[in-house]
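Below: the structure, in structure tokens.
All protein chains but one are shown in place.
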Amino acid sequence: MRAGDRGRGRGDREMRIINISYDGANGVPVIREPASALKNNTGTWRVFRPTIDSDRCVRCGKCWVFCPEGAIHVSDADIWIDYDHCKGCGICVNGCRFITAQREV
Amino acid sequence: MRAGDRGRGRGDREMRIINISYDGANGVPVIREPASALKNNTGTWRVFRPTIDSDRCVRCGKCWVFCPEGAIHVSDADIWIDYDHCKGCGICVNGCRFITAQREV
Amino acid sequence: MKDSYLKKLTDIPMEDYLVGGHVACQGCSASLGLRLALKVLGKDTVVINGSGCMTLLPVYPTTPLRVPWIHLAIENTGAAGTALYYALRRKNIKANILGYAGDGATYDIGLQSLSGAAEKNIDMIYICYNNQSFGNTGHQRASSTPRASSTSTTPGGKVEVEKDMPAIMAAHRIPYVATACPSYPVDFLNKVKRAAEVKGMAYIDLLVPCPVGWGFDPSEGIDIGRLAVRTGIWKLYEIVDGRVNLTYIPKKRRGVSEYLRAQGRFSHLSEEDIGAIQEEVDEAWEGLEARGYEYEIMV
Amino acid sequence: MKDSYLKKLTDIPMEDYLVGGHVACQGCSASLGLRLALKVLGKDTVVINGSGCMTLLPVYPTTPLRVPWIHLAIENTGAAGTALYYALRRKNIKANILGYAGDGATYDIGLQSLSGAAEKNIDMIYICYNNQSFGNTGHQRASSTPRASSTSTTPGGKVEVEKDMPAIMAAHRIPYVATACPSYPVDFLNKVKRAAEVKGMAYIDLLVPCPVGWGFDPSEGIDIGRLAVRTGIWKLYEIVDGRVNLTYIPKKRRGVSEYLRAQGRFSHLSEEDIGAIQEEVDEAWEGLEARGYEYEIMV
Amino acid sequence: MNTRRMITGNGAAAWGARLARAEIIPNFPITPQTAIIEEIASWIASGEMDADFLPMESEHSVQSALAAASSAGTRVFSATSSQGLMLMTEMMFVTSGLRLPVIMVNVSRGLSAPITLWSDHNDVLVQRDSGWLQIFCSNNQEVLDSVVMGYKIAEDSEVLLPMMINLDGFTLSATREPVEIPSQDEIDDFLPAYNPTHTILDPKYPMSMGGAVFDEYMYFRSQQRMAMCNSKDVITDVCAEWEKMTGRGWACGLVEPYCLEDSERALLICGSESATLKYTVDKLRADGEKVGMLRLRTMRPFPCEGITDALSDVEKIGVIDQDISPGSGGIIATEVKACLGRSVTSFIAGLGGRRIGVEKYEKIFGRLGQDVEEWIF
Amino acid sequence: MNTRRMITGNGAAAWGARLARAEIIPNFPITPQTAIIEEIASWIASGEMDADFLPMESEHSVQSALAAASSAGTRVFSATSSQGLMLMTEMMFVTSGLRLPVIMVNVSRGLSAPITLWSDHNDVLVQRDSGWLQIFCSNNQEVLDSVVMGYKIAEDSEVLLPMMINLDGFTLSATREPVEIPSQDEIDDFLPAYNPTHTILDPKYPMSMGGAVFDEYMYFRSQQRMAMCNSKDVITDVCAEWEKMTGRGWACGLVEPYCLEDSERALLICGSESATLKYTVDKLRADGEKVGMLRLRTMRPFPCEGITDALSDVEKIGVIDQDISPGSGGIIATEVKACLGRSVTSFIAGLGGRRIGVEKYEKIFGRLGQDVEEWIF
Amino acid sequence: MVVTSRILGTATLYDGLYAQDFPLYGAARRGAPVMAFVRIDAGPILLRGYIAKPDILMLLDESIIEVKDVFSNLPADCTIIINTTRNTRDFKAAHPEIKYLRVFCVDGTGIALEYLKKPIPNVVIIGFLIGITHLITVDAFKKAVRDELKKYPPDLIDKNIAGALKACELVTGAGAGVTAR
Partner (left out) sequence: MVVTSRILGTATLYDGLYAQDFPLYGAARRGAPVMAFVRIDAGPILLRGYIAKPDILMLLDESIIEVKDVFSNLPADCTIIINTTRNTRDFKAAHPEIKYLRVFCVDGTGIALEYLKKPIPNVVIIGFLIGITHLITVDAFKKAVRDELKKYPPDLIDKNIAGALKACELVTGAGAGVTAR
């Protein structure tokens, strides 16, 4: 393929795609970056915001297991909610008396 | 539809189908005559020709039931083979000692 | 057994709704199966066919049928039956709806459509005429092909066991499932009668020995079918309300080699291969015997 | 039970291969189910998805997955799994192949393709996440929709009983069939582990309560799933070698009305309707009890 | 007693089927079509419509059911979109080959992969060889009207072909606008019951249908081709009758010219985008520019005469394709060029619902003249 | 070590796949294609070919398996025909949308209803919008050559599109003629192993594939469109390389002119009928008539330049379509007209395998001139 | 949101005008932000699709601002109605890009809670709209609400209408919670 001809075909002037070049393997609709969805802030969906009383929490793991967003992170030391991805479904709140919900402001 | 225009479209001269007219409901690929296949002589397929010894036949019905072509016809009075449709498979011959096979000539 | 059921060959109705003059092979038991089924279903029957050998029964401009017949494609006998059931009801036409499709069109490419009709328990009779291969295209492997059988796409013999379609249909909880073989016409046709009586879907898996695909002389089809049953390789049974009931129990089972050796498609089998098949069959029948030939498969 | 099996919630692996930031609804247990399954399957897993709600997990240019994921269409998870099995083998890639498709894509439009893979006993894990309707298109009736449930195409309630997909899969004689629910994560994930261990196809029917389609608050999904199990409406079991084995037997079954009344889709039911459902459930469980909660369904 | 209501394109399609008294409705959900079958389901449940609702297990089965029920002489209806329509492809040819006057709505949506939920015309155009009549609607009223007229056209013995009525996903399907709903009495007068003689599935008249043929194949295809030609007149006549009854004639059938009398430049387009284009034409005309538009209403039969009549005096012609045949170009541009035997400028726009809008139409009008394919992003 | 053998078109297709070392062969039987997969099955069974043979339960699943296996980076092959191809339609767009260089042979056969087992081109042409390259073969040698070249073209990073190779049912598929079979070594030199970077399904490089997009949809379609354009050069280059190796260049790719230099009249055709047409041209030329032929080798990309170059000096042009788009006309004629911007005579012939033959071609040459569609029965 | 646009559209029809209303579906998932559009004209409407330059912009939930840049490129005569507990001054301070537009901050959710006991301001907000713009008549509005909510219990409909009328009154009475520029 001669350079400059890409995306046109030799001697083929039938098509004009302004400002777009042929991008080869990069122009294929696949997503190459794993877990890139973390860039999206689905925390904005929240109407109610869960809060964990981490002092009283017994680290049973229930909230962490059942959170559909994987937004609850737990270690022996700490338990916290990733509010950029918690959608506020309330499952954790519903499942544990140490988690409470407040209306988002 | 104006007569004479059928199969053309008003003012539509783009198509020429010589010697064929639009046949309406008759131009549809359905077969309306039941059992019309009887017109076809599949007896020509035969290499071996079955013959029933109708005198010794006990009218058990076996040959008639098993003939795939429905080519054996039986009544109390008679039993006979429709040689226009018997393909000579030999099933009847195989199933009854009163039926014998000869090479077709 | 009801009075209207057949007891002997000569009880089978005389009238033919499938006549000769068509192009099925010499000695084809698939066409025989249809001829027989239509005898008991009678003239008020509409046949839906899925593409296969039987599709070439009517070839323009002639048809060997005396009843309405429709073919649409290979994979949609169930869907067409569903629609036809409602259409005929709207048109006030009382008729049996008979689906007659091959094993490829039933076990493989038409399974989904059949499953959809079964789920709705459509009042139709579905006979899968089973020649254990895609016959019309030259006998390729289908999921219905028995293990070890050679086909044009499994020259060395198929590896997988055949799909258990009657069990799959029974798992759909339709009111009637049966197996049959035209070599046992009274058994077969009584099953067709029961299938017609049942309200809802009835499925009959009809083994049709195929001289071309299986490799035997056209005169032997009926014998081969009998051997399939007498060796215990093809079981004749009904499944009603989840209960399996064998309708024929061979008194003394013939050796499977009698059946297998009679067919080209098994000619590559060694004595050990055959021995293994014999063992499987024996085991299955011992299990059945232990159950008194009747048992539940659905709960 | 092997040592590697989970005993309690905290045995569940920490690593997530499905992260947040995607567009599944608030409180979606279908996405929860996938998140959990991937925890035990781990990073060497390739996911094949059939069109449905989960298809929108990756939306260009971002994906919430850390494992390979492919979506082709709605009806071909089984076929894609079959091909992928052979392709990965040729590429010397050792990975679990996980089919993750909805009930519509499994019981209805993808049944045939799944059946084809089952017939070949392809070594894959197929999880049907079952929200009992075509969810992504707005909750239309599927063959998986339970009788009486209203959907957008059965506003008065569905007439037919749901297809018994686990029984159908068992009739395919695959080595492992199970039902599960994310509300019972230890049970579910042990089944996923067994499914991964089995050589050949494993099918898990995963009930995923769907707030939108079923009509309940997003916070209640886990409770609704528990109620489905505790009322005995959704049974947790495995089928191995044709033997059914209940993995959870509610000590005292809760009344079905507790489950039904909690959901909008059943709000049209009268007390009698509910009574009838209760009776059916009771009958089924009495049958199970009589069998000691373990019985054969395939012979 | 007509009523005027705010309804979506999907609602209008459902109303068309209801007024035409469609009897059997096989269906399968797919966005953005599903609301059509949902509406019908609710009417059947409430008793407002007398029909059998058949939820099938795939679109292949939907088209199979349409064909089977139609061949038994019932009036049938369904709707689909994109992937669903593709899955029907095999059966589309069967339905038309058996000359079954099925009416089906397609709500256009771009094809996967990659997945889009938004409208373009590649889905419906894939079916342009299938022997179905194809109508593109420009607004919701036209959807309703086209469905009802559709039965009268398709069932005409000079036609006996299925018809696909396309409405654009979201722009029409989910958009509400005022629609006149004719009364049932009016429609009953307009559209007689369906009582076919060419296909029957009744043991009283045993026919064999759908079998093989040998050398006659080409004959049957020629019949289909002629029926397509015939349909041009039938469409025109039925539209005229409809216009008499309702006041709406949709330019009597095949193409809708807009401000073409003295146009120097014109764009050809189809579907709902024609509205925005009309708006643009009005705007540019207000500025004194001699521009016009031709809307293609029927893609099949392709109205070559209508296009020629309308555009032969126009200097510069452009065609807007919301579709692409990779390796060839805009599908409609190709047919228009072939019809006119002259060069046109081919614009590819709106793929996967990509917004066009007035500004881009203005730009497009400015770029007419060359025989090129130009993509408007 | 080349060998020359009598093989059928189906055999040639199978040989192509074997020589190209296709690894995964999903399949489903359909006349007249089945012998292809049967041949491959027998080679795999005998160990002559190292591939996985996957008998699927439908053609939809065949195409799905092709896409899945190709996206995981294996080289795949299959063959189908008519109804089977139609059932793949949905997946055809998926395969090309994901830019998977699948090679599939279609053995053309007219579409049902009514059923025919004989060849025409309506099946393959339905897929002309699907983003697949399409090659029509004129003889069995070209079938084998095209399959092997196909992989090299499709897998080129400037292309990355699937290719469908069409051979005519019975006339080629079941007809034996002498075919040169290149040696495996030769082919291994010519065609490197397939090692894609654009799609991978390996936990080491986790990608998400086949999902939804929003506004980018049109961008991806433009990439596909450009890849199609690129393929013209790639086809030409690969053919040139092939010619160097084998001496057979198939006119280096897109069109094959025959006796066109001084032609006053010419017919454009595709597929195996071109042979009989060449015979007719020879015959008429022997009588002093200045006639010629142009064979369309690639339908996609559509070689407009090649056609223009070859035919611009010819007075009267006719196009022979073994297909019909009811309501429009001959599909190829339409594209040719659009390309040339001048009138051609459109002949519809050979539908459902209807014999054409020398006499009719002579007659057709005599009927060139008018801008009409004429059916040759 | 969709209900809001439908009521507006239907009411317009009752007022003898032409309307077009539609939601913008993306992934229409529970919890995800949604948008809907209404076009109103005295004659048939030709323009279609997404409205880039609205005359009136209503935000039922201000959190949308974080997800989508709704305030850029608005026409100079655009009227903005925002359901928020903040007042206009604060709001404009936080969003200088709309400083020179007609902005009304209204507490629709507050009224909804009061009348319906639920934080669903979809209908109530139309009351504000009517009060501010007189786009539709109150009669048409009432009829349209009854139409569009007909699958809901009558008392819920009544409460919604009452809430909306209250909102309308607040504006026309220049009551608390509404601040014009």
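Read from first to last, the chains carry the letters A, B, C, D, E, F and G; within each, the first residue is number 1.
We take it that a contact is a pair of C-beta atoms (placed from the backbone, for glycine too) under 8 Å apart; a residue touches a chain by one contact, two chains touch by 3 or more.
In this text, all values refer to a predicted model and were calculated from it rather than measured experimentally.
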Partners of the unshown chain among those that are drawn: B, C, F
Which of F:Trp43, F:Phe77, F:Phe170 or F:Phe347 contacts the chain that the document leaves out: F:Phe170
Given F:Pro178, F:Pro192 or F:Gly366, the one touching the chain that is not displayed: F:Pro178
Option from C:Leu18, C:Leu34 or C:Val59 whose C-beta touches the chain left out: C:Val59
Selected from C:Leu6, C:Val212, C:Val281 or C:Met298 as touching the chain missing from the view: C:Val212
Identified contact with the non-displayed chain, of F:Leu117, F:Leu284 or F:Ala333: F:Leu117
Interface with the unshown chain - residue positions in subunit F: 4-6, 8, 32, 117, 170-171, 174-178, 272-273, 275-276, 278-279, 282, 355, 357-358
Where the unshown chain meets subunit B, residue by residue: 41, 44-47, 87-89, 103-105
Residue ranges of subunit C at the interface with the undisplayed chain: 23-27, 56, 59, 211-212, 218
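Note that only the chains that are shown with their structure count from here on.
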E-G or A-D - the one linked by more C-beta pairs in contact: A-D
Chain whose averaged C-alpha position falls nearest the assembly-wide average: E
Whole-Å gap separating subunit B and subunit E, where each centre is the average of the chain's CA atoms: 44
Residues of subunit B whose C-beta touches two or more other chains: 14-15, 17, 20, 29, 31, 34
Numbers and ranges of subunit F residues touching at least 2 other chains: 57-58, 60, 83, 87, 90, 94, 97-98, 112-115, 205-214, 216, 219-220, 222, 225, 227, 229, 231, 301, 329, 375, 377
Every chain pair meeting the contact rule: A-D, A-E, A-F, A-G, B-C, B-E, B-F, C-D, C-E, C-F, D-E, D-F, D-G, E-F, E-G
